[in-house]
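One protein chain is absent from this view; the other protein chains keep their places.
Right, chain A next:
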């Protein structure tokens, strides 16, 4: 028995049979018994005997382990130790294994050869002289008691002896099943809705959003200070509120403040949830505000959005290719939002796309899928073309040009159909303009003059003549410019700076910009008008934007 127990102690991994799926079924293998028998000089142990021995050994070992668990319990420990097994052996009147200590978790070595596998305990030969002459180990510190306040009237003081508050916070979250932070986000969204005085939105607000938001909570593992919570509340309220001046300040803060990294996850969630809720309700103004928030966050040099792209990209993508983004698609200028979001998307691609995350190819894929889908709406097609265009002329050349004829036919069919409505017409015209402009730009580089309308028509279908016109105009402008430059002997003026819409300027400067640079319609200004539907008619904005801004929007890219 004692022998068996000794063997049991050397609980080599191979000692147990391997086919023990359930822990309760682990058993000593007969091979181990045979190996043990050989080691004490008994060869050719009959199978029956070894089976019986294996069975018995398994039982005895299990018995010992069950007993040693008792000792572990009473030692007030969660880990079984060698001492517990020794004690269990002792209580069974079996001599314990004196001196079985090991630094390793499993001190067994594996060896195989001659078709046999063996596990053994490595026992090095030690030179007594070495041990005697070795320097004495350091004396361990004496056991001491240290008193501290674990709690004072129910509150745990934040001292080094107590666990960090973050841990407690996460415990709180787990316990309550919901966190406080996303709630304030929702509240902020709600409050901005109220400020907008849009009864439709506040009434329609789905309850499911709040529950689904709560389900996102495990990401928030650190607690914001009270100041940060206040800041978050202020910023989110201002960014989607009605006051343009406050919004400008909020966005300015988001774009420049260096200490926002900790709050970035909250902002990211705020944006993605905001888009989710408002796209359902076709609240164009709020979607624009949220996109401007994204822009501000992207502009902040101290923030790295990479970790939050999984929330940001879907939100932005929604703003580019969604079927409907506003309540009245025939008059509201959702095109500007699509263009704007598409530009942000392109910026994301440039900043974060790598060969491992393949953001660009995934985004391009999404756009293409939308473009190739016969059922997608014209607005969605517009968005995908805009998105592709922002990614550069090469993308247009390889992905949009082959579709030009198909798209042309589609536009033609719609425009010439007898059942044409205002929504379709605006959409078709916008899409046509967009395709002509971008494809024209690319085709100009591909073809040499002379530009003949018939050739274009043959090659590109319905849109051919329009593109031809566009290219001719472009070539003329170019020639005119080069002549001017040559005569003035000057370099090309830096058009990009003025023509790029400045998104972060304050309200007062934006009006100045508007007057001084007639070629740059200020997106900020425009959106601020948009947020007050009562003061300015939607149609007037439409004309303002449509007449002035279209070309200038893309110059920067």
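Some observations on this one:
What we mean here is this: a residue touches a chain if its C-beta (ideal position, glycine included) is under 8 Å from a C-beta of that chain, and two chains touch if they have at least 3 such contacts; residues count from 1.
Here, contacts and distances are computed from a predicted model.
Per the UniProt record, the absent chain's protein name among "Glycine cleavage system H protein", "BPL/LPL catalytic domain-containing protein", "TFIID subunit TAF5 NTD2 domain-containing protein" or "Mitotic spindle assembly checkpoint protein MAD2B" is "TFIID subunit TAF5 NTD2 domain-containing protein". Touching the chain that is not shown, out of A:91, A:347 or A:397: A:91 (per the contact rule at the top). Only one residue from A:130, A:153 or A:416 touches the chain missing from this view: A:153.
If you put the missing chain back, the residues of chain A touching it would be 23-25, 55-56, 58-59, 62-63, 66, 70-71, 73-78, 83, 87, 91, 93, 140-156, 161-163, 167-168, 171.
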